[in-house]
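Just one protein chain is left out here, and the rest sit where they should.
And then chain A:
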Amino acid sequence: MNTNLHAHMEQTLVRLRESVRATAPILVDFLRDEVEKTGFHDVVFGLSGGIDSALVAYLAVEAFGAERVHPVIMPYRLSSAASLRDAQAITSDLGLKADLVEITPQIDAYFSRDPSASLLRRGNKMARERMSILFDHAAVYRALVLGTSNKTELLLGYGTQFGDLGSAVNALGDLYKSQVRALAEQLGVPAAILHKAPSADLWEEQTDEKELGFTYDEADVLLHHWVDRWLTRAEIEALGFAPELVEGVMRRVRLNHYKRVPPVIAKLSSRTIGIDFLYPRDWGM
């Protein structure tokens, strides 16, 4: 990376991190408001031991108090022991009672009929299994499912449709990864979680950045310029970003847009869901 780009990245990341200084109370109010106006009082979410779900745990406890917050820890046999330990550090720090649901039996049973299944298929299946468990727990606790996907992941499409992308309310969806980290630090998320390499933990030795082929810092700065500041590709490249990186990130955002919208419906009638049947989500709440 050239020196100019390096300095520019640092500067932008500092600004992104500082911008969240006053955000926590708004997110806490947002969670309380959007959950309680539906008539629900409790929330459930998957606690992986990673930074995103850790931040959700701290925000949720502030919004609802520990008794109304129900994290579910759902390890697979290949999940790292550190993840479980980190998840437990969060629950003990916040006084949360977590449910531990191993997903190994059902995942292994399913793939026993197709042992050659790829890592991608396995990872997606696990994500959807966890989603299904969370929504079942939501019925148990009469709770809403909180999402844990941040803006970087949502834009890059680095998540499983109807898996970890499935939730009712998402407090992190407008925060880049670097902002999640800054906010998590501010709210007292344990240092071990703040500083470890982000990983979907779907298989051993997996890290997000290895799989994506670029760093979250690069993605955050690039996406911030493109999405929030409306810079053109040429303007972004002029900052020193390699054209292949710019193309790679933009391509991911474009190709994965389908994950961010409801399924497309063929318009036949005069009023079609998703097209001109226009009601706010908070309709009737």
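Just so it is clear, a residue touches a chain if its C-beta (ideal position, glycine included) is under 8 Å from a C-beta of that chain, and two chains touch if they have at least 3 such contacts; residues count from 1.
Assume contacts and distances are computed from a predicted model.
Not shown: a single chain whose UniProt protein name, out of "FAD-binding molybdopterin dehydrogenase", "VWFA domain-containing protein", "CN hydrolase domain-containing protein" or "Glycine/D-amino acid oxidase", is "CN hydrolase domain-containing protein". Touching the missing chain, out of A:Ile26, A:Leu100, A:Leu119 or A:Leu255, is residue A:Ile26. Although one chain is not displayed, chain A still touches it through residues 18-23, 26, 29-30, 33-34, 174, 179, 277-285.
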